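The complex appears here without one of its protein chains, the remainder shown in place.
In this document, chain identifiers A, B and C correspond to the written order of the chains, with residue numbering beginning at 1 in each.
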Amino acid sequence: MIKVGIVGGTGYTGVELLRLLAQHPAVEIVAITSRGDAGSAVSSMFPSLRGRVGLKFEDPAVANLKACDAVFFATPNGVAMQQAPELLDTGVRVIDLAADFRLADIAVWEKWYGMQHTSPEWVAKAVYGLPEVNRAAIRDARLVANPGCYPTAVQLGFMPLVEAGLVDPGYLIADAKSGVSGAGRKAEVSSLFSEAADNFKAYAVPGHRHLPEIRQGLSRIAGHPVGLTFVPHLTPLIRGIHATLYARITGEADFQSIYEKRYADEPFVDVMPPKSHPETRSVRAANLCRIAIHRPQGGDTLVVLSVIDNLVKGAAGQAVQNMNIMFGFSETEGLWQLPVLP
Amino acid sequence: MIKVGIVGGTGYTGVELLRLLAQHPAVEIVAITSRGDAGSAVSSMFPSLRGRVGLKFEDPAVANLKACDAVFFATPNGVAMQQAPELLDTGVRVIDLAADFRLADIAVWEKWYGMQHTSPEWVAKAVYGLPEVNRAAIRDARLVANPGCYPTAVQLGFMPLVEAGLVDPGYLIADAKSGVSGAGRKAEVSSLFSEAADNFKAYAVPGHRHLPEIRQGLSRIAGHPVGLTFVPHLTPLIRGIHATLYARITGEADFQSIYEKRYADEPFVDVMPPKSHPETRSVRAANLCRIAIHRPQGGDTLVVLSVIDNLVKGAAGQAVQNMNIMFGFSETEGLWQLPVLP
Amino acid sequence: MIKVGIVGGTGYTGVELLRLLAQHPAVEIVAITSRGDAGSAVSSMFPSLRGRVGLKFEDPAVANLKACDAVFFATPNGVAMQQAPELLDTGVRVIDLAADFRLADIAVWEKWYGMQHTSPEWVAKAVYGLPEVNRAAIRDARLVANPGCYPTAVQLGFMPLVEAGLVDPGYLIADAKSGVSGAGRKAEVSSLFSEAADNFKAYAVPGHRHLPEIRQGLSRIAGHPVGLTFVPHLTPLIRGIHATLYARITGEADFQSIYEKRYADEPFVDVMPPKSHPETRSVRAANLCRIAIHRPQGGDTLVVLSVIDNLVKGAAGQAVQNMNIMFGFSETEGLWQLPVLP
Partner (left out) sequence: MIKVGIVGGTGYTGVELLRLLAQHPAVEIVAITSRGDAGSAVSSMFPSLRGRVGLKFEDPAVANLKACDAVFFATPNGVAMQQAPELLDTGVRVIDLAADFRLADIAVWEKWYGMQHTSPEWVAKAVYGLPEVNRAAIRDARLVANPGCYPTAVQLGFMPLVEAGLVDPGYLIADAKSGVSGAGRKAEVSSLFSEAADNFKAYAVPGHRHLPEIRQGLSRIAGHPVGLTFVPHLTPLIRGIHATLYARITGEADFQSIYEKRYADEPFVDVMPPKSHPETRSVRAANLCRIAIHRPQGGDTLVVLSVIDNLVKGAAGQAVQNMNIMFGFSETEGLWQLPVLP
């Protein structure tokens, strides 16, 4: 039984962490902070937790986070880099669900996130928390940078191809579609029901913050820089990411078999049979990535379909998976709920 | 560990039973039948179950249901009354999620369901499976008639008032709203996305089959016939029922307190604080009924709000709750998942 | 050809006014104001108007509204009472889509709207703009108080019964369901897609601002105070209100016929055949109210179903209808578009 804390628990990744951790048999949630809602019961903001989570939000200044074994940051970008180092220095292990420690190149980070990084030394020590790539390093990490939602779906989808060197790495295309919860629980006109329902649009085509993160990940896997066009879209879903990936084949192989072998031992990646079309709802509320591989009309373009729940494998679930690895629990502990369908 | 079978597993109550039973620690699912899909893997119809449910659909004629301790019927109305008696006679305990055994008055049943009842003797032996009313009888039941979705929400909402005799029992109004999954996984134009999305309508106002079931339940509780107007509506939700109940007060009391006391020991009924507005999503995918009581402007009309997930507390979850009671398991075993929000 | 202006054009009633007025053959839109967006093109905020509406938002201080024949206020409550009198004094005719001039009793208004009324003299002169009740007065009105969305659906639904004196006026129930656009284009967490989609809830059960407006309207029609319980609900629709109305019958009559006669000459009220269930989408984007009357099981409770598009007959369309009456145009001019279905 470990003690965990959550910094910034009023957003969607926060409430999803609460849902998962409150059902985790080896975890006791001892503190959850919110500057704005300090003093109010968590279950009055999130009635789904009534009778099951008795905590109140605490002011970050008074919450005893240093007594925790692990602290999750479910805060906006730029908070963890300021508050995590003090905890890390006392030996608390930290999992940051924001972007503060994801990009190794500080200059790139500062350009895309529009602020100065206050903790570059911890960027160097942080481990990028994609277990399917970095499991061993995560085990010993003091600080895990939990991947973004799009980067999880796109990297898991492209990885076997890029590792195998069978596609043109200079011309990858990721057409990705996200549910609206990916924009967070922020009061913004563009996320209103009457704006986002019965509507579909691309956004940030000139450049999205997840682009450098995906590029960094795929370039590390490839061993050299990759060229990537990344177009995100807003879809009238609450949860779910569907990445449709295109790559030009440069060498022949049994692509289905390459994927099946690559993920054979992964508990949370499901390579579907040939000709499958994974649906976002087939992973709804579960820590899963389902992938299908197509080669339309036997041509030279490979199409990979990759789906996750952006709040689970794309955020809170992956964070718990990382925690399981860090603390030596079974990797599936507390993450074995079946998807909710319909 | 008990062995269970499911007859008719291709609908929404079937897949929801599978989701819940596959995660139940004391249950082994040994057979699931479907005449039309015999031979195909359950997980190819419902990819959400890939890797977790290895069964194939079997033809009802060959499935060894008699080796089961319990069999669930998730079939259309009229099937269980024909197939359950043979199983019951061999000692298998049966939970019918359809309407075959819900109404004690055979003539009323035949009028509303438009067919002749083939097993009136088992109607007499069946126990109406609303645990909050009939827990003791359910324990020893050989055959449980699992309540309808609307009847669950409406009866739990009205029950404390009707028991206490504090409202005019001749003039109850239930304005109920259901998600589209309540119509089942049947190919019908009226349930198409393009018909039901961004649309709201009442239906069956002249008379809905759940009306006599609710009337029977409330009349039993009251000890005399009640008068009820019941108007169901179709709402663009996948899951969820919201019942808004109106009753004219005939005697003063602390209504909030009456509800809190009535449900104090019920694990799956949550009486919310005064002035609450329960949301359907606060019970999504969970076996819960949340209730709030209002007396607008201190007038003589009481308004009760009652929400459930129609597929869980309104169907499969309640069926598993009944199974837990019948077999002496903890009532919450396998039903303790937190609601999925957002 | 008349010149019209719109004060506050960045909300949903504003853009809907623009859609209707831009297609009205007798209207020239000469000014639209927005303090926050002054200087930017209307079509850059609302791309649906590209190529058709060339206006820019102007600062209210500089817009030449006094040159208009009519000015619409599509502003938050409390704005028109401050800005309309100056225009009215110069002879401009005003239609206020907010609540400032709807309630004759200033004290009641101030209680429900939480502010002091700054223009009680204009409240006395204003005409409540429900054409089916007040057509003659609207014709000569200098200031029209355009009704609220719920009040339109509920009053049109109850009116024939209340006029005929055939139901118990002390015990009316209005269970109303609204699409999310009714909450406006304001950045609020409760209106986010991820909060409102796949969710259903009642709100403001203790008391909603439209309650006194409906009560005032029905009491005027009845000639004495009526008792009303009004429960609004938030539904995952963009547009649409469905009011389900309950009344206890006190005298026998052919209710269907009463409704048909009452609305025989109304171009925008459609009494449907017996046993109908009007759908909100059957009036989507059109200035229509469709009504059906039921008497379930021949009992003593009448159920009336009334649907409108909250942005059209519940707001902008009704405002244009009022304008047509005020300026002697055909009442259907510019309002004859067919509903959009599916």
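We take it that a contact is a pair of C-beta atoms (placed from the backbone, for glycine too) under 8 Å apart; a residue touches a chain by one contact, two chains touch by 3 or more.
Bear in mind that the values here come from a model prediction, so they are computed numbers and not experimental data.
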Fill in the blank from the handout: By the document's definition of touch, the residue of B:Ser40, B:Gln116 or B:Ser194 touching the omitted chain is B:Ser194
Exercise for the section: Check each of B:Pro236, B:Pro296, B:Gly317 or B:Gly334 against the chain that is not shown and name the one that touches it. Expected result: B:Pro236
Problem - Hidden partner chain, touching residue among C:Thr10, C:Asn134 or C:Ser181 - result: C:Ser181
Exercise for the section: Please give every residue of chain A in contact with the chain that is not shown. Expected result: 171, 173, 175, 177, 179, 194-195, 198-203, 205-207, 227, 229-231, 233, 235-240, 242, 244, 246, 248, 275, 277-281, 284, 294, 296-297, 299, 301, 303, 305, 307, 342
Practice task
Could you please point out the chain C residues that touch the chain left off the display?
Solution key: 12, 15, 19, 22-23, 46-52, 181, 185, 197-198, 238-239, 270, 272, 276, 278-279, 281-286, 290, 311, 336-342
Practice task
Could you please point out the chain B residues that touch the chain left off the display?
Solution key: 12, 179-181, 185-189, 191-198, 236, 238
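Note that in this section only the chains that are shown with their structure count from here on.
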Handout entry: Two chains sharing the most contacts, counting C-beta pairs only
Key = B-C
Exercise for the section: With chain centres taken as the means of their Cα atoms, state the distance from chain A to chain B in Å. Expected result: 36
Completion exercise
Per the C-alpha means, the centres of chain A and chain C lie apart by a whole-Å value of 45
Practice task
Measure off the straight-line distance from the CA centroid of chain B to the CA centroid of chain C, and report it in whole Å.
Solution key: 39
Exercise for the section: Check each residue of chain C and list the ones that touch at least two other chains. Expected result: 179, 194-195, 198, 236, 238
